[in-house]
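Here's a slice of the assembly, chains where they normally sit.
Each chain gets a letter, A and B, in the order it is written, and its residues are counted from 1.
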Amino acid sequence: MTNKLKSYKWFLDALSPHESHVHGIDSIVCEKQTRFQKVEILDTFSYGRCLVLDGKMQSSEVDEFVYHEALVHPAMLTHPDPKRVFIVGGGEGATLREVLRYPSVEMALMVDIDQEVVELSRQYLPTWSAGAFDDPRTALKYLDARRFLEETNETYDIIIIDISEPVEEGPAYLLYTKEFYALVMDRLSPDGLISLQAGTTSYNNLLNFGAVYQTLKQSFPIVSGYQAIIPSFGLPWGFAVASKRFDPRDVDPKEADRRIKERVPGELKYYDGGTHQSQFVLSKPVRREIEKQEQVIEDNQPLFTYN
Amino acid sequence: MTNKLKSYKWFLDALSPHESHVHGIDSIVCEKQTRFQKVEILDTFSYGRCLVLDGKMQSSEVDEFVYHEALVHPAMLTHPDPKRVFIVGGGEGATLREVLRYPSVEMALMVDIDQEVVELSRQYLPTWSAGAFDDPRTALKYLDARRFLEETNETYDIIIIDISEPVEEGPAYLLYTKEFYALVMDRLSPDGLISLQAGTTSYNNLLNFGAVYQTLKQSFPIVSGYQAIIPSFGLPWGFAVASKRFDPRDVDPKEADRRIKERVPGELKYYDGGTHQSQFVLSKPVRREIEKQEQVIEDNQPLFTYN
């Protein structure tokens, strides 16, 4: 390790008002203010190409496969036979890519509000989607996903929520509320599961993860929090699977490996049976904190992590 | 998350020449140049009180319990009956604290080269040692641990190596070499185990963890890498247990919980059976990388991570 810094353009990813993860910028590939957010695609020295939305790291060339495999496969492998998948957000196309690895999937509908993020990702982050947008099973709509779900009667086997965190004043928090999860629950088929990212699991910063966990428990009988290490995020990261009937923790490592082999041609880079099991083992301080969290996120009661 | 920074004094912990973890400093408790290193004790807003050696975060009030429990208990719980423990380094006294939780331990000998770090830690980080230095079973020597081990004929049940990373030109790397591990192996009793921290497990930065792992395998029949999440370190962190006879992965969660209950009065804050098992499950990219690492650290072949 060293204290000699060699960069002079820096991306400062503020984890809190008093803590930052700082990346030397090699070059800026593109930047654009869309109707919804500031989009930047940066080439960094440490994590290669990165997508940054409103100043926050979203995914990096070095470890996006970890994030996206960790987000998609727990639910997909737990469901007995996922055919219809709905993706909320997921602009880079990598969540879609992981979903489409399953030949069993007949349709994958992705609804992202920001068309420009999708187009910039296709152009500048082609390895993220890896052709997924051109798959005949893909349907892509640029709409408010909540409104779309309210207006449809369709149901889905898997719903994956791949959006930014619920914090601050942005409209994204309406995709993290008790009311939204009730709606999602209603649009799931009887064997259905949902999965989502749920903020950091850092020991002194568990409000977000805990509140999402407790909010999910208001609607779903089975909620399984888990975590993955995505170094470009600067802090350890939390996810959750919520389901009506199947508990991912009942799928043991051997069974998970068997299902991967059976269902997914080719090879996963990150996910396997061992990770499937161990990721659900939250450590004592994390478990304790999220179990005792009392805040539930509601439409008229958003989460404020920093004031 | 936010981009509004509120601090104006910052500790910049360089993870590489192009990546830093940055902490707002509330106040500086003490700073001193010892014969061996620059010691600083900082009160940060995010991680409370922190020990910083030569500009690198060593442990923080918020998550030192994770680091020290993860370092000590895997080896202690795997050994059938640890009585004699040797600690290399461990200046803060928290490794000693965790070792002395076991009433079975008859003596704990800690050898740290830097008396001033120990004294500053006793004064300014009292909750780290929590009285451990005053325990009648403790022996404390301010010496070069390698020379001490070379000159003694004693053997130990557990040897815990709690020092900085082997990088750069410092003498610390002589406590990470094949020659040193052969010596440590020789000073272990027949059922003995060693444990140590082994650098980050970040996917793009596995040289250190991989080289330590391969170097250990030169001397020990059983080597088990594992990891823990210590957010104040900025990156995920690796450890290893190496042993003559017992494999910690053979201790299943229930057995680990049983041993904790039987051997450790009071309660551990971080460690339990679930963590014992899951921490050894390294993810595919980490496993792949360390297995194929070919560099072995030798006395005359140090590790250079940045040039």
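Simple rule for what comes next: a contact is a pair of C-beta atoms (placed from the backbone, for glycine too) under 8 Å apart; a residue touches a chain by one contact, two chains touch by 3 or more.
On a predicted model such as this, the values are computed, not experimentally measured, just so you know.
S.K.: Looking at 2 placed copies, how big is the full complex in copies?
M.R.: For the whole complex in this structure, the answer is 4 copies.
One rule holds for everything that comes next: only the chains that are shown with their structure count from here on.
S.K.: On Cα atoms, by how many degrees is subunit A rotated relative to subunit B, nearest 5?
M.R.: Best-fit rotation on C-alpha atoms: 180 degrees.
S.K.: Please tell me the distance, in whole Å, between the geometric centres of subunit A and subunit B computed from their C-alpha atoms.
M.R.: 32
S.K.: Applying the document's contact rule, which stretches of subunit B touch subunit A when the two form their complex?
M.R.: Contacts found on subunit B: 1-7, 12, 14-24, 44-47, 55-56, 62-63, 66, 165, 167-168, 201-205, 227, 229, 231, 234-236, 268-272, 274-275, 277-279, 281, 283-285, 305-306.
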